[in-house]
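Let me give you the structure first, and then I'll get to my questions.
Removed: one protein chain of the complex. Kept in place: all other protein chains.
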Amino acid sequence: MSSEAKPDQMGYYDREKLGQVSLQPGGRDWMDVPVDMRPGSFIYPAKDKHLRYFGLPNPRQWFPGDADWKLPENWKEIILEGIRERLSKYRSFQVFMDICVRCGACADKCHFFIGGGDPKNMPVLRAELLRSIYRREFTTAGKILGRLAGGRELTVDVIKEWFYYFYQCTECRRCSVFCPYGIDTAEITMMGRELLHLLGVSVNWIMEPVANCFRTGNHLGIQPHGLRDTLDFFADDIEEATGVRVEAPLNRKGAEVLFVTPSGDFLADPGTYTCMGYMCLFHEIGLDYTFSTYASDGGNFGLFTSHEAMKRLNAKIYAEARRLGVKWILGGECGHMWRVLNQYMDTMNGPADFLQVPTSPFTGTRFEHARSTKMIHITEFTADLIKHGKLKLDPSQNDHIRVTFHDSCNPARAMGIFEEPRYILRSVCNNFHEMPENTIREKTFCCGGGAGLGTDENMEMRLRGGMPRASAVRHVHEQHGVNHLAAMCAIDRATLSTVCEYWVPEVRVTGIHELVTNALVMKGQKKREVNLRLEPLGAEAKE
Amino acid sequence: MKIVISLAAVLALFLLAWLGVGVLDLKTLFGTVLPYVALALFVGGVVYRVVRWAAVPVPFRIPTTCGQQRSLPWIKQSRLENPHTGLEAFLRMVLEVLCFRSLLRNTKAEVRPGGRLIQGSSKWLWAGALAFHWCFLVVLVRHLRFFIEPVPGCVQLVASLDGFLQVGVPAMTVTSLVLFGALLFLLLRRLVTAQVRYISLPADYFPLFLLLSIVATGLLLRHVVRTDLSAVKEVAMGLVTFSPATGEGAHWLFYAHLFFVSVLLAYFPFSKLMHMGGVFLSPTRNLAINNRAARHINPWDYPVKVHTYEEYEEEFREKLKTAGVPLEKE
Partner (left out) sequence: MYDGGKVVLGLALFAALCTSPMWVSAARGGGGAEAPELELPPPASGKCVRDGAWMRNSHMELLNSWRDEVVREGIRRERLADGREIERSLTQTCLGCHTDKTQFCDRCHDYVGVKPFCFDCHVDKAGG
């Protein structure tokens, strides 16, 4: 541990100490254990200006460490009314409040519990934080028997506890896979966060992107000229690497396809290389497409705020597709974005009856499974291209790479898109190795920074939450010499980079389409010596 | 403490039955009134709870996907783990309800020094739960011999298969033993496993003690404290035919057994035991995963405030121009 390091830096945390975790809770009953709001394990509150801009209640200055959180006078009433309303709107919430048997199957499935050992990070207890209030206030037994029936009083301390633990859940849904009733902690956490937002209790790492996204179309607040410059820089780098000049059209009416990707791909390495990958691919096959400045983010931190916020941010995608007159929509590599697109968009902002069933102009494949939403995932599109031999690929250009694939939570557990990315990876890399069975596909582990938790002030929890994933990565690194971790999620690419640097520094993070383009033989290219990162390519690059 | 309270509650119930029938001879109360009340509470309560749940809409299609989606024709869809059609979703539910599919996935995690996660397969909970539920069902079916006259052949068959070991007279039934063992296992696991003990509430111990008491009194009545079975059947058939019988000759322990069952039935709809109904209504499991192929309707959908393109263009007109982006209004 470096003495100068701060809690928001990984150097602050001793790896040996952080790697000592007991999964055997004991001692005082959880209802009697107060929250330990230690730096590094919580996220700073939302600045009032963002709440104000987005029109959410109780904007103010406050801090989680303060005794007084400046809640509204009638905060208790607001929460109880909020619970009542949600119980009547979401069968998931009502049923999940009622049927848990506390069998404990979920207990050791959460990456935060495994990495930290805090019993309230066992999914069942995370839900009990809310369920105990539900019992006390909404069930007869709880009203009469109180704690004996598992109920407890709603106090300010409960609100603080909710804030701490509902922002220590990445809504990854891994526990839901193991639950015999499919109880989904993501649903519980979403409800918990919605309730907290009613009091103006939210975190800046989510609210600022939400406000940005509402205004500029993307979470990072990139304005039109900024996006133009960014894509032009990418085109310059691509030209330097390949000798081919690619175009990236913006807001072009009449294009066949609207392409939407998470804005992380525009700004944060290594996502930027993935974005360059898309651009090369589209250029090479001659896709008639456009980016949009207005719908410049498929990502949607509204998902981490409330259903209403999600809908407000998501609306621009169909609106822009309609305005530009495209035929269908293609979505880039992102995790939570695809949860929204796959499970919410059509219901919230559809029907997309002004679009056509996505059809690949190159292979003629009609993507029937997306016939209502009219939006497909880029790995579905690319896998189809490769299968039909439409891409000239030289996987040996990736021979310096030994890659493993990290299934991102939402594509895994809200879509089930497992084979498409693997097919692509096997087509563009000669060395692909799977991580252990219990850590991939539907059982994949979260990066530890999803659902709006990937900020540096939350460093301790990110490193802890990333430990299970890192442990599996280290395993394939040691067994097979894996040196790259591919992920099709912008949050993964950002947060797993940190997690790997801390736990497995030998492995770095990449996107699928970065690898595709490194293997792609482009028409008119110069002799490829460097990859999109402008580093040496192929076998020569082997250390 | 939570354990003691639950155990004490069940013991109190036992004393109540003993006092009521063994001492005060309140056979009509324990043999007729309470069972009717309990059955009415059970059926009515379960229906009420499920109707209450069903009255709440499923606004979004949010199933948990546990296998490959249906997408490209040459990629094999995992039809049971990622069902695309109603039939496939139905089969997924069949697996879930009859085989406890999700529990079968269970693993056990352990963290070795240096942040090394070891996960092993852990099927004990699955096995214990499955043994308990299935044996309970068989025992229920066997009990139909008291409630139907003449006794149906299939019930006889189940009983004779169950007693195939032919140990003792009457024959010891395998399911009763396994049922008792599985309940003990589930209880021990709750007491011994640190994680499960930490999350357990009195409401978790109470049903276990209650069920153990039901099985224990049942075993005692069959193998130790003999009672007049004709009298027992008279009580049961009296309930069924609405011509109550007092069951002269039945041991008071039988009334304790019946009382425990009555308590279980009455308690059921107001407890976690409602997972029996809830498992069918869980939106993460019971829906077809055709999200992008068919539009799901949210009945309470409402318009929200959005930032329209026109407002956006208005705000960023100059910057859009600078970037050379085509505009709606120049």
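A and B are the chain letters, set down in written order, and residue numbers restart from 1 in every chain.
Throughout what follows, a residue touches a chain if its C-beta (ideal position, glycine included) is under 8 Å from a C-beta of that chain, and two chains touch if they have at least 3 such contacts.
Source: prediction; values computed, not measured.
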Displayed chains contacted by the hidden chain, counting the whole assembly: B
Among B:L39, B:L130 or B:A194, residue touching the chain not depicted: B:L39
Residue, one of B:S121, B:T241 or B:T322, that touches the chain absent here: B:T241
Touching the absent chain when the full complex is considered, from B:T28, B:Q156 or B:T322: B:Q156
Which of B:R70, B:R145 or B:R190 contacts the chain that the document leaves out: B:R145
Absent chain, residues of chain B that touch it: 39, 42-43, 46-47, 50-51, 54-55, 57-59, 144-151, 155-156, 159-160, 166, 169-170, 226-234, 237-238, 240-243, 245, 249, 277, 280-281, 296-299
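Following the convention adopted for this analysis, only the chains that are shown with their structure count from here on.
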Cα-centroid distance, chain A relative to chain B, in whole angstrom: 33
Sites on chain B touched by chain A in the complex: 5, 49, 52-54, 56-72, 74-76, 78, 81-82, 84, 96, 100, 102-103, 105-111, 113-117, 119, 125, 129, 193-196, 198-204, 270, 272, 274-275, 277-279, 281-285, 289-298, 300-301, 304-309, 312-313, 315-316, 319-320, 322-326, 328
Contact set on chain A toward chain B in their complex: 15-16, 18-26, 30, 55, 87-92, 94-96, 98-105, 107-109, 114-115, 117, 119, 122, 124-125, 128, 139-141, 148-150, 173, 176-184, 187, 214-217, 223-225, 227-229, 250-253, 293-294, 307-308, 311-312, 315-316, 319-320, 323, 342-344, 346-348, 350-351, 365, 367-373, 375, 380, 383-384, 387, 412-420, 423, 436, 438-439, 441-443, 467-468, 470-472, 474, 503
